[in-house]
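One structure, as structure tokens, below. Some questions next.
Left out: one protein chain. Kept in place: all the others.
Labels for the chains are A, B and C, by order of writing; each one numbers its residues from 1.
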Amino acid sequence: MRTRIVGHCIGGIAAIGIAASIVYGCASAPAENDVSERAEAMMKSSFKAHGQATLARLDQDETQRVCSEYAGRALPPAVAERIEKANLETIRYPADGNLVGDWKSGEKIAQSGQGFQYSDDPKKAAGANCYACHQLSPKELSYGTIGPSLYRFGKTRGYTDETRRYAWQKIYNAEAFAACSNMPRFGYHHILTEQQIRDVVALLVDPASPVNQ
Amino acid sequence: MNTNRRHALKTGGALSLLSLVAAAGWLKPGDAAAADAWNKSAFETHSLDETMKALGGTSPVPSNDIVFFSTPDIAENGAVVPVGITSKVPQTESIAILIEKNPNMLAAVFDIPPGTDPSLTTRIKMAQTSNVYALVKANGKYYATSKEIKVTLGGCGG
Amino acid sequence: MADPMKIRANLVGDSTEVKVLMSHEMETGQRKDAQGKTIPAWFIQKVNVTHNDKVVLAAQWGPAVSKNPFVSFTFKGGARGDKVKITWVDNHDDSRTDEATVA
Partner (left out) sequence: MRTMIRLAVAAGAAAAFAASIGAALGESTADEIAKYREALQDGNPAELWEARGEQMWKVPRGPNKVSFERCDLGLGPGVVKGAYAQLPRYFPDAKRVMDLETRLVWCMVQQQGMSEADALKNTFGNGSAKRSDLEALAAYVASQSQGIRMNVALDEPHVHDMYRLGEKMFYYRGGTHDFACATCHGDDGKRIRLQDLPNLTKVEGAQKAYTTWPAYRVSQGELRTFQWRLNDCFRQQRFPELAFGSDASIALTAYLAGRANGAAYAGPAIKR
């Protein structure tokens, strides 16, 4: 059907024939599900594995799949509840029960965006890049606003076991509290180690942390 | 050491770099810099010690007649920081830009011949948040002003 | 060979406003490549601007001037059709001269 298609040969992409022939075969108003399936097939043939970022990264878990489907629209309450429940069940706690580490180390983790990009060294510890989306220590002017300000997180909520536990859970798996949250699931996806999560919790809940000044 | 350095800079130590530069024979009145050899030693000054050693000439006089324009207080990226400097000091002969916390302090020197407005813009690199000095030579004397420019972190991979 | 500069010279009242963009790496000598090897310094050291053979700006630069440098300034005089000539020389002794007509 098609002769030579430059783009498809780029970057050694093979097996485009299937996806592409579907693309051009069904140009007239295909069903919504069909578009989703074709988009997924198109992505799988258009991305190439690069270092640690293999094609498996395109495989969605149930939460990712459902959140993609709703495309930014509000979820029906039952669906949201189901996602939150399933994610809450994934949360693990340290065997020694200690949820709070060192806020100084937590600040470094909050500043660093290194990790899991194909351009990153997989041997180096990943950061959480909290400042990309949240205000934390008032000393850092360069913070994002995708998430709420966490300035005085501990001070506002009280330095209680409940606050510490909530901070742990939220960092571990934010989808447990807000289905389709924009926040990465740092524990669930093993982005941060147990100790790193403790340190970020400390940044939020330690009365001595700059976040609570 | 650090405290000393900071103190010295605030009291005009950094500005005396220009004295060093002047002592090295650079910025001779009426000379076109491009006609001279590139002044290696001036551009390789990177510690206060070096500057202190060369303290021979007079330190520049702080001047309100030197004004930064189109120069933001905060740079979104340190690789390109726009700087504009105007000198209202009569008989301005040259304008130099110095960045306190760069590996080498001196960034650029512009000789301003008669007939050219003592006002220009360019772009410099800043390794980190730092004081930036605008140094002016006029009628054989040195004048300076400074401002702090903050360099911010950006991006998602940062 | 280095790319041409982009020069604009415009008459504004009784003065000529010059704006120039130069194509140059302005490598500091402080950066390292992926293998950890220092990338050698490579930067413009001298710039000379003339109007009808009279120097209107002369500069010496270190590597802290940004990559693809930009300079703007104004000199008194100039007339439409006059030539503004700019030369830069870098630390490899490479150089480039370009000319613009005052508009």
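Note that a residue touches a chain if its C-beta (ideal position, glycine included) is under 8 Å from a C-beta of that chain, and two chains touch if they have at least 3 such contacts.
Since the model is a prediction, treat every value here as computed from it, not as a measurement.
Within the whole complex, touches from the chain that is not shown fall on A, B, C. Seen across the whole complex, the unshown chain contacts subunit C at 3-4, 6, 8, 19, 21, 23, 25, 66-68, 70, 72. Mapped onto subunit A, the interface with the missing chain covers residues 1-11, 13, 16, 19-20, 23-24, 26-28, 30, 35-36, 38-40, 42-43, 45-50, 53-55, 57-60, 63-64, 67-68, 71-72, 116-119, 131-133, 135, 141-146, 149, 175, 182, 184-185, 189, 191.
On the side of subunit B, the interface with the absent chain consists of residues 70-77, 79-80, 82, 84, 121, 152-158, using the contact rule stated above.
The rule we apply is simple: only the chains that are shown with their structure count from here on.
A straight line joining the Cα centres of subunit B and subunit C is 19 Å long.
A straight line joining the Cα centres of subunit A and subunit B is 45 Å long.
Across the assembly, subunit B contributes no residue in contact with two or more other chains. Of all residues in subunit A, none touches 2 or more other chains. Every residue of subunit B that touches subunit A in the complex is listed here, in rising order: 74, 150, 152-158. Subunit C makes touch with subunit B in their complex at residues 15, 26, 28, 30, 45-48, 54-67, 69-77, 87, 89, 91.
Subunit A makes touch with subunit B in their complex at residues 111-114, 117, 119-120, 129, 131-132, 141-142.
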